[in-house]
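Heads up, one of the protein chains got dropped from this complex, but the rest are sitting where they should.
For subunit A:
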Amino acid sequence: MRTKTVRVLLVEDDDGDALLVEALLEEVSAPFVLARARTLAESERLLGDAECVLLDLGLPDSTGLNALHRLLSKPNAPAILVLTGRDDEREGITAVAAGAEDYLVKGQVDGELLLRGVRYAVERRRSEDAQRQLREAKLLAAERARLERGLLPPPLLQNSDVDLEVRYQPGGQRMLLGGDFYDAVGMPDGTVHAIIGDVCGHGPDEAALGVCLRIAWRALVLSGAPPEKVLQTLDQVLVAERHGDGIFTTACMVTVAPDRRSARYFLAGHPEPLLMVGDRIVDLPQSKIGVPLGVLPDYAWTGVDVPLPSGWSLACYTDGLIEGRVPDDIDRLGVERLCDILHRHLRNGPNWMDSVIAEVTELNGGALDDDVAILLLKDGK
């Protein structure tokens, strides 16, 4: 079995001691590539290439454990073995307590011991790194789950004859969610309220704001606030909670009447929903789009009433779905081309969401930059 070469950095200002270490390694034909630094400053420059550092604590530009602390503080610091003199064994023990993998006493170490010490140190560090990455992955998964519960909750639609389907795809190569959110609530009188929103920007602050707005929306709806007032109050919440002056949120809020034959929707800078019957996309009444939340103080959003034919479905989506690139075109996908794609997929039945997202992603030439959320309400009567 071929032994893997280990890159070792010897940090030692004494030429005699350095020569001794080199001789010990040669003696056992250690598969090491050895680099040498005479000062702490020099070692910091060479650190990036090393898998293991043999560190003498008595350097001209460092005293005590200062060199060890400095090297350990570097990102992705390698394994560090401390070299001590015969009379400094206590210092070696202190160094291990401070984060060194081990200590070796000069003059009491042969080639085999040095070789084994380096190998153990490197493997221990690899194992620690793997454990740390595993912990980080678990934390990330837990964070994602928390965000998902906050942004993409189970809807409160028990015993409702409105069916709900949702899809969420984070943008780019990110595994975490951004600022898109949605929710749906069924009221005792049979009215169904739904919202989809998009906090501009990407990252934990935007996601947290999305969670905040969704929970505020649910609380307002459950408290019986009229839809006209809900967006105005959400606007106030956004202004109070946002982390920057330019942060706004687009939203589409839909209220479906108890008889399921009409709906009212409100647009705050958000794409219009798409009304479908069978494989047809039904034109909605022309409406003035209100500004996004967080832009104009005391703005009043007005609703648009729309009749719902039997067998309707209503798709609300975020702009990530229409901002993808298109081959050989400087323009982005846009609503018209989305409708063309959707119309084609509707002919293959009602389960169009995954295939439409897949086609839009393919046209884009890979993962879409922005998050995509789709909320589909369907006539369950």
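We take it that a contact is a pair of C-beta atoms (placed from the backbone, for glycine too) under 8 Å apart; a residue touches a chain by one contact, two chains touch by 3 or more; residues count from 1.
Just so we're on the same page, contacts and distances are computed from a predicted model.
Asks: Tell me the UniProt name of the left-out chain, picking from "Urea ABC transporter permease", "Carrier domain-containing protein", "RagB/SusD family nutrient uptake outer membrane protein" or "Anti-sigma factor antagonist".
Replies: "Anti-sigma factor antagonist"
Asks: So which of A:Pro154, A:Pro204 or A:Gly244 would be touching the chain we can't see?
Replies: Checking each option in A:Pro154, A:Pro204 or A:Gly244, the one touching the absent chain turns out to be A:Gly244.
Asks: Can you tell me which of A:Ile289, A:Ile341 or A:Leu363 touches the chain that was removed from the display?
Replies: Checking the options A:Ile289, A:Ile341 or A:Leu363, the one contacting the hidden chain is A:Ile289.
Asks: Pick out the residues on subunit A that sit against the missing chain.
Replies: 198, 200-202, 244-248, 250, 267-271, 288-292, 295-296, 319, 323, 325, 330-332, 334, 369-370
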